[in-house]
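For this depiction, one protein chain was excluded, whereas all remaining protein chains were kept in their positions.
After this line comes chain A, so read on.
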Amino acid sequence: MTTTLAGGRAARRQTMRRIRPRRSPAVPLVIALWAGAAAVLWLWWDNTPSLADNTAKILAAGRITGLLAGYLMALVVLQMARVPALERRVGSDRVARWHAMSGRYTVSLVIAHVFLITWAYALQAGKTLGDIVQQFMDMVTTLPDMGKAAIGTGLLVVIALLSVGGVRRRLPYDTWYHVHLLTYAVVFLTFWHQITTGNEFAVQPTAKTFWYGLYGAVTALVVWYRILTPLRLNLKHRMYVEAVIEETPGIVSVLIGGKKLHRMGAEAGQFFRWRFMAPGMRFSSHPYSLSAAPRPDMLRITVKAIGDHTARLRELRPGTRVWAEGPYGALTAQRRSRGKVLLVAGGVGITPMRALFETLPGASGDITLLYRANSTQDLALWDELAAIADERGARLMYAVNSPDGERPDISADRLRQKLPDIDDHDVFLCGPPGFAQSVYDSLRDAGVPARRIHHESFEM
């Protein structure tokens, strides 16, 4: 008894030594973003001695919105450059939400900029608001690089309209994604008018340098992390489909072989964006989590067949080449700050949890997995989970609908009853949005602080 206790303590100490929670760089990044915005406003402020009348004020407002839009445009692209600090430390899901949010804001600024500038120039030319269309045409045809900018802005508006929630849901993902890639063309087309007609850049050489620096840096990061890094990864590891296994009805695992796969630096809880070189799948890549800790010769993903793409996974032939980008995602052991961990999985959300369940360091009784599914038949990977639980002395619980279809009770009281010290746990949560939200609320009610609930959600 004594030895077990001592062993338990020693093991726990060892675990704690390995737990070094890393802070997400989100706060410094947001501060840097605001500092940049302030610098951009300073460009305008420094270059504008006075504003005599309303026309000048409208023009100034147009310039400010234009400058901010130009600045944010660069950041919106940066957010999708797959920079490791963003993808692995801040979290891909959070960065994607930032991207959507700042994208919408940028489009609004662009529209305001176009309207205000045209209006102000119309007033200057002694025209009224009614002549605004004609004034717009004049500007586009006479000023340098404005033709390009107008085409770019038109494209941007189309892209924005296709990304509005309702429209986007009706589009096939691939169509939406490829249209979205046109944003790079938008950035290129609209960049030049900023330099050639932008008052701040025509007059202040430092401002021009700053702008070239900003856009140059973003371009370099995009080329490096979206093109060169994946190229190197795939040339080095040469991945292919080794086997496809049906886990439960509708859930398949794909085993992926390759060279030195442990050298990719993937951690349990992370995902890759996968592209399978099979007919109809070549042109789209999809994010799937690793459902087991990476091995030198094999990776495994487990996927629920809900869409076209996922259904096709079942028909993959062994030997099919695989193109992967990653690893991405911040739902890893690095988030942990406590000795005890509760993993909560809903449905196919089990995949990253399964990998964490296997690899999170912990003594007997430190790790608990709660697995929610519709029925016991839907508990994919259950046998593996049971084996891991056995071996590690971890707790494994499931919650399924009762035979009459009633949902299981995952309330704060019930959680506390099962885990009396739940407020001293780190919780990793993965599942469909409705499920994740309700579990999150129960966890908060049960006294788990928000900073110790780690979840990933790709809902916008």
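Please note the rule applied: a contact is a pair of C-beta atoms (placed from the backbone, for glycine too) under 8 Å apart; a residue touches a chain by one contact, two chains touch by 3 or more; residues count from 1.
Definition applied: contacts and distances are computed from a predicted model.
Per the UniProt record, the absent chain's protein name among "Na(+)/H(+) antiporter subunit B", "Hydrogenase expression/formation protein HypC", "FMN-binding protein" or "Leucine/isoleucine/valine transporter permease subunit" is "FMN-binding protein".
Residue in contact with the omitted chain (choice from A:133, A:158 or A:203): A:203. Within the entire complex, the positions of chain A that touch the omitted partner chain are 41, 44-45, 47-53, 56-57, 60-61, 64-65, 101, 105, 108-109, 117, 121, 124-126, 139, 142-143, 197-203, 205, 436-437, 440, 450, 453, 455, 457.
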